[in-house]
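As you look at this complex, bear in mind that one protein chain is not there, while each of the others sits in place.
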Amino acid sequence: MSFKLTRRQAILSSAAMATIASTPSAVWADGHGQAATGVPYVRKDQINNGEPIKLEYWEWSGQRADYQRQWAAAYMEMYPNVEIEVVLQPWASYWPSLITNVPAGAGPAMWHMHASKQAEFCGGNLMDPIPASAADPAYLNENWIGYSEGAMQCAATGSIHTVPMGAMMPLLFVNLDKWEAAGLTEADVPNTWEELRAVAVKLTERDARGRITVAGLSMDGQEWLQNAVYQQGRFLFNEDATAVQVNNPEYRTALQFIADLVHSDKALDNEIASTRHEALPAGQAAMYVGFSWIAGFMRANAPDINWSAFLLPTPDGELAPAYGNIRFAIEAAINPFADEATKAVAWDFWHFNYSREDVIVEDLALFNGFLPPYSKVLDDPRVTGDPLASTMAKAGSLGVINDLPNVIRDEQLELVTAVILGQGDLDDLLAQSEEAQNRLLAERADWNIIERNYANASLMLAGQ
Amino acid sequence: MDHVTNQSRLATGLIWMGAAIMFFPVVWMLLSAFKSPQELLDYPPRLLPDRWSTEFLVYIWTERNFGRMMLNSVFVSSTVTLLTVFSSAYIAYVFREFQFRFRIPLLYLVIATTMIPLPVLVLPHFQIVLWLGWLNTYQALIMPYALWGFGVFLMYQFLAGFPHDLIEAARLDGVSERQIFQHIVLPLMKSPCVALGIITFLHQWESLLWPLVAANSPEMQMLPAGLATFSGDAVESADLFNPYSAALIAAFPLLIAFLIFQRMIVKGIAMTGMK
Partner (left out) sequence: MTSKNAFIYGAPILAGAFFLIWYVLPIGWVLWVSFWDYSPISPNNAPVGLENYREALFQDHVFWAAVKNTAYFTFGNVVLGTIMALLIANGLSRLGTLRRLAQTAYFMPTLFSIVAAAVVWEEIFQPRFGILNNGLYYLTDSLGLPPFPEIGWTTTTDWSMPTVILFGLWKFLGIRIIILLAAIEAVPRDLYEAASIDGVTKRQQFFHVTIPLIKPALWFVVIAGIINSFQVFEPMYVITDGGPLRSSVSMVMLVAETAFERQRFGYSAAISILLFGMILALTAVLFWLRGRSEER
């Protein structure tokens, strides 16, 4: 299960990307590999009656905007009367801007969505439902991840508006240079939490003043917590998702692991933990537990670090009852208040993009560090040959699909921070956090909490 | 006597030490802006860059439409500043100089508006801009900030110690009220005008939320939006960036403007000193 995703491989995969980018659109227009939404994309003689039309497409990530601009270029080559502009907008004001502008009949024709905002956008009817001309819901349900699990629909209406980018799973990222320097080999790759702690101790480096300069293990505490609770067979919410389950032994054990790592093993401290995912590319953490998008982050920010990713260790080394949480990022949504002509072109562009297997494999999934969302491309050689994707595929069926409400995520992170700072008794903290989380959960009734749809729910603890 | 000299030497030394502390982050930013993103992560940190790299600066400037953003930022910020400074000076002067109905309640109202936190005004302001049909226009960016209670307060406060006999003399000479304001009062208000101008310009220069709510099209984008796309807060985004380069680009026009403004500040101060 060990592999190296070295710098060379990263370059190789970006070379593959470049090939895709330079492929002329003729390849896409013949219908080959272009029926991924269940409705084959057929090139039209003209669109919008050949009249000039301009669309805006919003994105917050500069890296994704690069390939979206290539989609737009390919589309505009087919239909020269169309102009699609990909606009980078900052995350900090992206959502306030959409939430005010879209209902007012303004804002962009389409924008990259985020799963954590789905409930609000569903509630306000701020996304156009997918038309039959662009995708077949039954086909999506059968061949794409997320639909049958209920992750893609608006909770109240059951309508669908987007496709997923892919499955994002937690992994153990390892700095191989530090690993080798500590005299560790492939045999030392941890499978259990105990092994993980032992390796973390060996990997920790200190300066002359005794301060940790390289933490053996760091993590996004919220992500650790969520995965560790699932791994022990505990769901985060009660059966009808009206309350959280926090004050319980599984949560306690998950937090105790961090407390031990920080306060007894001294393999991590608050200073490193607070830098979150920057610790790994900065060489300040030898191992890091995070979601797979970290791979893209490493490729961009730490080309000189030799790193690899492994499956997350579990309490006892077994993947069952659950490996952890699967999250997904979701793709473009279309402005329901745009005029009909704009919407028609936007949906045609949408259809053109997501019907292409190449786009799904290369851009949506592998580039971003996700497992492709479309089952028919899972045995594509590009996927099976991708170390990250093939690792994730091993645990895919044991991932609990769910995206937490952002307010709950923030509270979980607070809880972990309190443990790392050693503030307060663990039992008190759990009780307080449960109360706070429940209060925040009650503020909205329409969160799409779908963890109970987990395919292997029978393996989880009974009677919870 | 010696004792006094030592004391004043100590004071001078402290002033310079303080100046050095104030200035250090600026130097640190300037130097770090030329480091590569990887070098920023080096430990222990070093003052000078290993290799002076301008790649990221060039990338921001060329690939991210910064020319247009800079133009928008300069235009909107300057317009707001001019409007704010002149209307505040005018209103404050009239409120100081003349008696009319509702003078005091109006004045208190204006000052009270400075106590409203701006984030809550975003939503009602958006509604007004929508009614006026101003979405995606410069006036949507400019008008809500064309006047500022704080500006009126600043000017009103300054005018407390204004040499009134000058005005009276001009009045006796038959100079019109508008001309008195324009030719006698305004030149003497230069120093608070510059101070208010700086604060107003800065506020506009760094405003992020309102521009994106009121005018979000690519043609209307302003500098903070461009810089904030490099923010580390962005979720699931792996953009490579050096925050210092971004900070330098944001600060650069102001540093230039500062060289111009500084003369005006000193002059303004000297002028008030003459009364």
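Which chain is which? They are A and B, in the order written, and residues in each are numbered from 1.
Rule of thumb we're sticking to: contacts are C-beta pairs under 8 Å (C-beta built on N, C-alpha and C of every residue); 3 or more make two chains touch, one makes a residue touch a chain.
This one's a predicted model, so the numbers in the text were calculated from it and none came from an experiment.
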Filtering A:Val39, A:Leu126, A:Leu184 or A:Leu236 for touch with the omitted chain leaves A:Leu126
Since one chain has been left out of the picture, which residues of chain B touch it in the full complex? 4, 7-8, 11-12, 14-16, 18-23, 25-26, 28-29, 32, 40-41, 43-45, 87, 90-91, 93-95, 98, 100, 102-103, 106, 109-125, 127-128, 143-144, 146-147, 149-150, 152-154, 157, 160-161, 176-178, 181, 191-192, 195, 198-199, 202, 205-206, 208, 224, 227-228, 243-244, 246-248, 250-251, 254-255, 257-258, 262, 265-266, 268-270, 272-273, 275
Since one chain has been left out of the picture, which residues of chain A touch it in the full complex? 95-96, 99-100, 103, 120-121, 123-124, 126, 209, 211-213, 270-272, 274-275, 282, 284, 406-407, 414, 417-418, 421, 423, 440, 443-444
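The working rule: only the chains that are shown with their structure count from here on.
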Separation of chain A from chain B, taking each centre as the mean of its C-alpha atoms, in whole Å: 40
Chain A partner contacts - residues on chain B that touch it in the complex: 37-38, 41, 43, 64, 122-123, 126, 130, 135-136, 208-209, 212-213, 216-218, 221, 224-240
For the complex, which residues does chain A have touching chain B? 56, 60-64, 85, 87-94, 96-97, 100-101, 104, 106-108, 114, 116, 168, 213, 278, 281-284, 291, 293, 296-297, 299-304, 329, 368
